[in-house]
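As you look at this complex, bear in mind that one protein chain is not there, while each of the others sits in place.
After this line comes chain A, so read on.
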Amino acid sequence: MATRAPDRLAAVPPGKPVRPRRRVRRHLVHQLDVKGSPYAYVAPFFLLFSAFGLFPLAYTAWVSLHEWVLLSDEQTFVGLDNFRTLLADDYFWNATFNTLSIGVLSTVPQLLLAIWLAHLLNRPLRAQTFFRVTLLLPNVTSVVAVVVIFSQLFGRDFGMINWMLSWFGVGAVPWNEGVASSHVAISIMIMWRWTGYNALIFLAAMQAVPRELYEAATIDGAGEFTQLRRITIPMIKPTIVFVVITSTIGAMQVLAEPLLFGVYTLTGGVDRQYQTLALFIYENFIKLDLGYASAISWMMFIFIVVIAGINYLITRRSRGGLL
């Protein structure tokens, strides 16, 4: 923007006398134009963001300070009572544990797998587009369809996975009954949907890595794995940081998978063995206990900020040779 300003001044015919007042006004308008226009251009986004992002956030905070049940006409202000109840609520900490457990189980293998897949695809291949599109297909599938199909696969009596396990003499595993087994099953559903998507992002970053580096490394005798570790990963680190943070946020918000796993359940199983934080919010929301649900939402927001921050620090600080 700044570079265009001189052209505009030059456009004023030089010889013509201009009255000082008018000149001042035009100068002001011009200044406003140059300084203000950029803000005006980005304004639509921020107005919408305020209406649908910022306002709900603030209003949720306000609701969380009330005993706010939709069915009753009066909403009483209770201060931080909801948060006090929440911190003493076993079910809240249970949901927090489940969320973290499912988050780690799904994100870590998912990202490793995604980098590996991207690495495999980052070489001259026939039918490249076909492979890339295939990677993205699980992500385009409706999450409901994915969960319904996987629930069938993970069925206790008639599921395909237990049928295959039975070849190795493993008895029927009731996948959705146990804590560990249900977390593994849900993590697999999440990985199924998101690995390909992340692999594509990594692939895009990898294609920007200069070929010469690999050539030089090959001449120096570096093997495939060394190249991946010493060249590719350090070079795409900003992308890794980005993907880690978005996946973390995604993992903290898992809702549909536990909600629909096996059977529609607000409690995430009869013992709340796979109820995540988002599902815990939803359970209280369905009960129309909006005050409590809002308090949980805010706690979840804080968790996400903290965990995303920690991940950011870890991934940024981890050793990287080239940068």
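Assorted remarks:
Here is the rule we use: a residue touches a chain if its C-beta (ideal position, glycine included) is under 8 Å from a C-beta of that chain, and two chains touch if they have at least 3 such contacts; residues count from 1.
In the analysis below, contacts and distances are computed from a predicted model.
Look at the chain that isn't drawn here: its UniProt entry, checked against "ABC transporter substrate-binding protein", "RNA polymerase sigma factor", "assimilatory sulfite reductase (ferredoxin)" or "tRNA N6-adenosine threonylcarbamoyltransferase", names it "ABC transporter substrate-binding protein". Note that of A:109, A:138 or A:174, the residue touching the chain absent from this view is A:174. Across A:37, A:128 or A:226, the residue that sits in touch with the chain not pictured is A:37. Only one residue from A:24, A:48 or A:125 touches the chain missing from this view: A:48.
Mapped onto chain A, contacts with the missing chain fall at residues 22, 26, 29, 32-33, 36-37, 39-41, 43-44, 47-48, 51, 69-71, 151-152, 155-158, 174, 177, 262-264, 267, 270-271, 286-289.
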